[in-house]
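One structure, as C-alpha cells, below. Some questions next.
What you see is the complex with one protein chain gone and the rest in place.
Moving on to chain A:
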C-alpha cells in the first residue's frame, strides 16, 4: 500500500501568532485516489491546502510529496513538482482571455527562453504554437473552447469554476487540490462537475484531494474522507465509517443535550 504513496503530511501544524490554526494533521494520499477533506466552517481545511501548496509554511511537521520534502518550498516550486490547485473564492486572471488563463498555467511546460521571445527566434514561434494547441485541448475537455477569446471575468459563474479546474490541469499536476469546486452551483451543475472530475481523474491519472461542503457529493465519490474540526483531524475512513462516526456527527450537529 505504501508503494505508491504520493503525498504524506506528518504532524503538520501552523500557528498564526498565538493561534494554533491547524495542528497534528496526519494525512496521506496514494496515487490515483480521490480523497475528501471535510469539516465545519473555520475548521482549517483551506489552511491545510495552503500548507500543502506552499502558500503557508507549516510551523511544525513535515510534508513529503513524491519522495521530496515540501517544507520551505515556494508555491511555484511546489507547482513545478506536480501539485496544482483551485481556489475557494475564484481567482482567475480576470482581464485575460479564457485561452490566456490556461496558457499561463501551461507556462512551465514550454521551454522557449526570454531571449528567444524578445528576438522572435524560431523556438519562440514553435513554443507558442505548442502552448496554444495544448491549451485549446484543455479547454475542449471542459467545453470552454467556444469561449476562448472571451475575457475570463465575462464568463458565467459555473464556467469560471470550470475554467479554474482547466487552468489547474494545464499546469500538468500529479496531485490536484480542489477547494470547494461545487460552491454556489445548483444540483444539476454539481452533478455534471462530478462526472467531469471523475473523467479527468481517469484521463490524466490524477490523484485528487477535494474540499467540499456538499455531504451528499463527498460521500458519493470519495474513497476515503478526512474530517477536520477546530484545526485537528477528528476522523478518517470510508464514507460509511464517517457517516456513523459520533465525533463527526457531534462536530456538525453539536452535542446531545443531556439532562
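Everything below uses one rule, namely that a contact is a pair of C-beta atoms (placed from the backbone, for glycine too) under 8 Å apart; a residue touches a chain by one contact, two chains touch by 3 or more; residues count from 1.
We adopt the following convention: contacts and distances are computed from a predicted model.
The listed options are "Cytochrome c domain-containing protein", "Fe-S cluster assembly protein SufB", "Branched-chain amino acid ABC transporter permease" or "Carbon-monoxide dehydrogenase", and the UniProt record of the chain not shown names that protein "Branched-chain amino acid ABC transporter permease".
For the options A:68, A:91 or A:243, the residue in contact with the chain missing from this view is A:91. Only one of the listed residues, A:127, A:181 or A:231, touches the absent chain: A:127. For the chain left out of this panel, the touching residue among A:107, A:140 or A:202 is A:107. Seen across the whole complex, the unshown chain contacts chain A at 53, 55, 74-76, 79-80, 84-85, 87, 91-97, 99-100, 103-108, 110, 112, 114, 117-120, 124-125, 127-128, 131, 149-151, 167-168, 171.
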